[in-house]
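One structure follows; several queries about it will come next.
For this depiction, one protein chain was excluded, whereas all remaining protein chains were kept in their positions.
Every chain is named by a letter (A, B and C) in the order it is written, and numbering of its residues begins at 1.
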Amino acid sequence: MTVTDTATTGHEAGRVTVLEASSVTMRFGGLTAVDDVSMRVHEGEIVGLIGPNGAGKTTFFNCLTGMYVPTEGTVTLKGAILPPKPLKVVRAGMARTFQNIRLFGNMTALENVMVGRYCRTSSMALTSILRGPKFKREEAATRERAQELLDYVGLGRSTELLARNMPYGDQRRLEIARALATDPQILLLDEPTAGMNPRETEETMGLIFKIREGGLAVVVIEHDMRFIFNLCDRVLCLVRGSLLVEGTPDQVQSDHRVIEAYIGGDDEEESV
Amino acid sequence: MPQRSVVAVGASLLVASLALAGCGTRGGEDEGDTGGAGSENKVAKIGVIAPLSGDLAALGKGISNSVDLALKQANESQAIPGWTLELAAEDDQATPDVGKNAATKLASDKDVVAVVGTLNSSVAQSVQPVLAAANITQVSPANTNPALTQGANFATAPERTYPTYFRTCTTDSIQGPFAARYLFEKAGIKEIATVHDKKTYGQGLVDAFTQEYTKLGGKIVAAETINPDDDKYDAVISKIKPSNPKAVYYGGEYPQAGPFSQQMKAAGLNVPLMGGDGIYSGEFIKLAGATSNGDLATAIGAPTEELASAKAFVEAYEAGGYADPYEAYGAYSYDAANAIINALKVSLADADSAEAARQATVEAMSKVSFDGVTGKVAFDEYGDTTSRVLTVYGVEGDAWKPVSTEEFK
Amino acid sequence: MSRRILPDSVRATHGPKAPWLALAGGILFLLSGLLSWSYDDRILGDLSIRFYPAGIQLYAMLFGVIGVILAVLLLRRPPWLSPARGLRILGTTGIVFVVWIIASVAYQSGGLINANEGGWVALVGAVLLTLAGHLSPEVDIDVRRWPRLSSTLEIVIIVVLMAILLFTVAYTLDIQDGVIFASFLIALIGLAGGLLGTGFGGYLGFIGANNRRPLLLAAFLVAFLFPFTQDGSDANMSIATQVLIFATTALGLNIVVGLAGLLDLGYIAFLGTGAYVAAMLSSSGFATIGWKPPFVVVMLIGAATAATFGLIIGSPTLRVSGDYLAIVTLGFGEIFRLAMFNLDGNNGPDLTNGPNGIPAIPDLELLGFDFGEVHTVAGIPLGRFSNYYFVLLLLLMFVMLVFTRLNNSRIGRGWVAIREDERAAEAMGVNTFGLKLLAFSVGAFLAGLAGTIKAHQDTSVSPDQYVFLESAFLLSAVVLGGMGTVVGVLVGATILKLLPEKLREVNDYRLLVFGLLLVVMMRFRPEGLVPSKRRQLEFHEEDQELSELLQAEHLQAEHLDPEQLEPEHLQGAK
Partner (left out) sequence: MDAFAQQLVNGLTLGSLYALIAVGYTVVYGIIQLINFAHGEIFMIGAFGALSTWLIFFDGNLALWVLPFMILGAILASVTTAVLMERIAYRPLRHAPRLAPLISAIGISIFLQEAVRLFYGSVPFADFPDAKQRVPFPQIEVVTGPAFQLGNVTIQRSALFTIGALIMCAAGLWYFVNLTKTGRAMQAVSQDPDTARLMGINVNRIIVVAFAVGATLAAIAGIAQGLQVTNINFRMGFLAGLKAFTAAVLGGIGNVWGAVVGGLTLGIVEAMAVQFIPGTFGGSPWKDVWAFALLIIVLVFRPQGILGARVVDRA
């Protein structure tokens, strides 16, 4: 892995900002899950998001992708403010995966990815019923693109398998393929290696680099520190909802506050 | 080798199925013949379409049994020489769809010449066209909706819609006015509230009542409707009560009328409730409880105790050993069947087959005239009964007692 | 999926006797047909005559014929057939069949004493067949290894089977007696199950999958030919038209329930909307609107009105949880019924004549073709109901087209995604709200369309035709038949409409049985009799075995088994 070097040099000002979250705050009743967090992601950059359990990472993701309406703050994608509606966020070009895999278990791998193409295709009821040339063209294109993406993430041979019958690691990859099918400019990965063995983790890392090389920005939540520090250009550490440290992997790694936070971190569950 | 076996299996399946389809049932064909029991009489069937299952099964079975009784008596007395009459009863479940199926089934049976039924006006609406298309005479013992005989604009421009349709019961347009005259002239009640359940029967009664009552000079102080699915009427009663009516005229049937009467009195509105033959039932008194004393109802014909023919019917019915009572419409059904039999005496006399006599039966129906259980049975130009004798009954103790019998003119 | 009741040791020692047991069973059955079943000659089409089989006796003999065939097959032990399974089905159904008849004889003639020797002989035969089925060895069959026939021959098989189907249906409908009808159905299940269970059924399915178009064509041809088997009689056609209307509406509901996964408990209101619009715009003397446009326009107005109601009711409620939708649609159904009940001039404007409804709706007349008249085609008279039957069949085909095409499209995938995980679907860019609303309004549209024809076919509309129970019936056609499939709904609709019509004796218990059926189905087979594979998986989320089984079937269907990859059939499957 020599990519780390290029990554560190890549983190410089003057590059195009893809995603900008400014002062995002999320409160549930009296509980402040995310407190005034700002984040900026540039083109072709891999940003890591770490923090102990319950630090609000997934909640922050949910705010970014419109699944939660943030109490305060705005999220902009390529300069345009994102409305807090998942649908519009995806259309604008941000896709995600889930911490606890949320595939469509009873669909085949191919169909899962084809669902991802939904927002980039347009056949509606009448077209589907009449089955004109436009419909056939679009359907063929969808299928082709989905197969391409499966090949891309290394699942080319599992096309017709039901998602629920696939091995755990493959399910994570399939989720990434499904997210990529929405033609995103930025990809949010929520613990993409959770439950993976070291070899699978390594493969996933390769895949993320490959995605970045395609010009996408990537934000990753992960508990595996080694993975994060090898992968990311920049790392943000959240603790109890607020941003503690931001910097290069080396900076964050050596920051004593981060270490303290991890040792003293409480073990509260968080979910989507 | 295996291939040949496949073909063999397939072929045997085919042969088996074809044999099956070809054979038909011996039993089904035999049944029709054995009914003749050795005589060379020709068979004519009279159908019945009525609810034989479900909530209204009791009324339906009363209809079917009464027709059966009439047919048996006719066969015994050889009323139509050379012919045996048979009953073909079909269940309509009080639903238009099912009723239509039953009618279609009867219409496609070549032996059927006439049908007694239906109980419900709504079912009649879907049965009428089917039977009319096949020229089958239909006589209803229970439909009271004037539109069935006189068309959509029965009040303004009556027009007969189906020449095959007759009925032995009076329509709402006679019962309502009869009640109005009784209340205004005999009981001396000049202020009244009306309530109906919006159904054909109830609304028809109240409309006819209101017209006559206001013409006589009475005053309708409140007019309300209820939903027959409801159990509680206190909201309606609260609306009526402040207008202080001296009686309430109710258009509808006993399942609602009984509780309405009870709740009315429990809410302090202590005036009599009057209704049509729909509430003239023992069930009404059970549901209305002790406070129903003094409530009134009209019913068609003179009280059965006063007519000799009615007594004979009741005795014959009881002797017939039927499991279910003849109920409210038994007498009308018996009369309906006898009206048909009278018409058949003419139409079947020199007919080759039952099917050939259908048209003649329809024509003969309009000339039928005899003294039936419910009074004189004859039909006017629309197919309605010409009998106009009605009786007012009142609740006394726990039974209905006749109050006054009169002919409506 | 074989159920082994007998222990392996017993099977091993007594296995070789199985063919002889089966043979004996078959012969006993054949014999029983020649014997008397009932002392009483007035019931069940007279079963008292010996050596002159008819009706039920004939069915018993058919059990015998198939039993003997299977016994012979078992003796020759073909490696590609599994007579054991066929025998088990045949035997078990045979027991049910015989017990049912003996019970009916005993009930109808007032005592078990009236059941004659034939039934008991047949009962022994049925037990022997079952025993043989459980004793004989199971063969794993792969129908794809059967010798291939030329594609013309395959099509011929399909056509012949369809012809048999047509005759069977015509024969079945001609049975008037409820008990005989039921026993024929049981016999049919046993006989078909006995033959098809051997692996022949799988083979037919295989042929069918390879010739999908000819199969569809043949099926529709059969449906179109059905009225010609009725010899001008309208009795069965009247039932058939009602089955068709019911099936069409249920199929529309299946889009909502089976595909989009939304529970609609007021669906009948949409059918009612169409019917009422058609009635109000018809030339009935009771029609309340003066405007009488041509029927094609009426159809569109009716369907559009229903769809609009769908949108109005759907848009607020589809945002909240599915349970709410169920209750709100139920409330909407009630609102519809009450509104139709009330809008009679007393309460609100006079639109519907209130509880009396709008009767005397004239027959349809399209392009000079009067639906009320008898038309003679090829010497066979086709009555009023046959005319409607054809139109309704076309409508059903249209709804089937809409159903399958929507299902196999981007929209269909979206619906599956919503059913699987609505939040994830939304996060993946699926317009969940829009798709749900689409399902809801398309369903309403189709029901409205069916309603306009129903009004003319019924000649009257009234509020009591559109009560909650009717919605529940529609829903159970979907649940019983199979969520998300066309065939399932057709099966469900036929069962629910035809059985009560034919088994009028037990009509009073119809609803009781029906309620129980819903509970039992949800408990043991929530996906219905003919489910879509996906729906089956969804209802058995924790059943890993099932998912692998269906997976294998899917791969097979997609011809991904490298050994069997044959390009021409790949095309056939598409």
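Quick note on the criterion: a residue touches a chain if its C-beta (ideal position, glycine included) is under 8 Å from a C-beta of that chain, and two chains touch if they have at least 3 such contacts.
Model, not experiment: these values are computed from the prediction.
Student: Of the chains you can see, which ones touch the chain that is left out?
Tutor: For the complete complex, the undisplayed chain touches B, C.
Student: Among B:P242, B:G321 or B:G397, choose the residue that contacts the chain missing from this document, as touch is defined above.
Tutor: Touching the chain that is not displayed is residue B:P242.
Student: Just name the one of B:E283, B:D380 or B:E407 that touches the chain not displayed here.
Tutor: Spelled out, the listed residue whose C-beta touches the missing chain is B:E283.
Student: Just name the one of C:D41, C:E334, C:D363 or C:D464 that touches the chain not displayed here.
Tutor: If we include the chain that is not displayed, C:E334 is the one touching it.
Student: What chain B residues would touch the chain not displayed?
Tutor: Answer for chain B: residues 55, 57, 198, 224-227, 229-236, 238-239, 241-242, 255, 258-259, 262-263, 266-268, 283, 286-287, 289 touch the chain left out.
Student: I need the residue numbers on chain C that touch the omitted chain, in ascending order.
Tutor: With respect to the unshown chain, the touching residues of chain C are 257, 261, 263, 265, 313, 316-317, 319-324, 326-328, 330-332, 334-335, 338-339, 341-342, 346-349, 419, 421-423, 468-469, 472, 475-476, 479, 508-509, 511-512, 514-523, 526, 538-539, 541-542.
In this text, only the chains that are shown with their structure count from here on.
Student: Counting C-beta pairs in contact, pick out the pair of chains that comes out on top.
Tutor: The chain pair with the largest number of C-beta contacts is B-C.
Student: Using mean CA coordinates as chain centres, what's the chain B-chain C distance in Å?
Tutor: 36
Student: Could you please state the distance in Å, as a whole number, between where the Cα atoms of chain A are centred and where those of chain C are centred?
Tutor: Inter-chain centre distance comes to 46 Å.
Student: Report the inter-centroid distance (CA atoms only) between chain A and chain B in whole Å.
Tutor: Measuring from centre to centre gives 73 Å for this pair.
Student: Mind pulling the residue numbers of chain C that touch at least two other chains?
Tutor: Residue numbers touching two or more other chains: none in chain C.
Student: So which bits of chain A are touching at least two other chains?
Tutor: none
Student: If we count contacts the way the header does, which residues on chain C are in touch with chain A in the complex?
Tutor: 401-402, 405-406, 409-414, 416-417, 420-421, 423-432, 438, 442, 534, 537-538, 541, 547-548, 550-551, 554-555, 558, 560
Student: Quick one: in the complex, what on chain A touches chain C?
Tutor: On the chain A side, the touching residues are 65, 67, 86-87, 90-91, 95-96, 98, 102-108, 111, 114-121, 123-125, 128-129, 131, 135, 138-139, 142, 160-162, 164-165, 178-179, 182, 272.
Student: What does chain C use to touch chain B in their complex?
Tutor: For chain C paired with chain B, touching residues are 44-47, 52, 54-55, 58, 62, 65-66, 69, 73, 78, 80, 146-147, 149, 157, 160, 164, 167-168, 170-171, 174-177, 180, 191, 195, 200, 203, 233-235, 237-239, 242, 284-286, 338, 341-342, 344, 346-347, 354-357, 359-360, 372, 384-385, 458-460, 462, 464-465, 501, 504, 507-508.
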